[in-house]
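Following this message is one structure expressed as structure tokens.
A single protein chain has been omitted from the complex, and every remaining protein chain is retained in its original position.
The block that comes next holds subunit A.
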Amino acid sequence: MASRNKRLAREVADCQKDSSKSGITIRLVHPDSLDKFVGTFPGPQGTPYEGGTYEIEIEAPEGYPFQPLKMRFITKVYHPNVSSQSGFICLDILKTSWSPVFTLRTCLVSLQSLLSTPEPNDPQDAEVAKVYLTSRERFDETARYWAQVYAGAPSSTSPNGASESEGGEDKQGRRAAQLAGIDWGIADELGAPWVVRFAEMGFEPRKVVEVLQLLNYRADNRERVGHEAVLERLFS
């Protein structure tokens, strides 16, 4: 136990020393305990996560460094190997391939590099992995959007120059869908403005899309279904 604490204290101090260079920070959750930490690292350059800052919950077990650190994303991240709901991570070095030479800092670096090199064939979040494998463009766009909303990445000046106001509702619909981690292709097809309208009433976008799909609330059919029917379903 004594050498565990000595090592952890040294690790935290070392990381503070070079944090301006690496962008990686570690702080104690309780100032007098070396059990829980919060680490942060910048999203890797050249990825949809660029510009974002990712917060990680870290727990050092009593048997550290002979037992692996437990790590979880606090910041929501759209990535095949991270649960979009819970932040749980699928990474072998945190499980069966743990080595006692790994440190708080090297594990954060590994997570940072996991963001640049997803392993969609060994996913934590099967839905996200499916999108990654079938439509990289859509995956990148959603991941980038999550980075902006949750990880504080600056909004990109969009490449085709479309501004917020132009087709604003349409864009918002896509965003609402992206935020909920749902396929915006489907949301779009349903009529993004409608998705937004119901979502703005406070319903979960994922559920809105589900209900609209169920009722086939689209195009000419909208009038026949009626928005009361949608609301009824949403409230049920």
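By our rule, a residue touches a chain if its C-beta (ideal position, glycine included) is under 8 Å from a C-beta of that chain, and two chains touch if they have at least 3 such contacts; residues count from 1.
The definition used in the following text is that contacts and distances are computed from a predicted model.
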*Could you check which of "ADP-ribosylation factor-like protein 2", "ubiquitinyl hydrolase 1", "Large ribosomal subunit protein uL3m" or "Autophagy protein 5" matches the UniProt name for the chain that's left out?*
"ubiquitinyl hydrolase 1"
*Of A:100, A:152, A:193 or A:226, which one is in contact with the hidden chain?*
A:100
*Residues of subunit A (touch criterion as defined above) contacting the omitted chain*: 3, 7, 10, 66-67, 92, 96-101, 103, 121-122
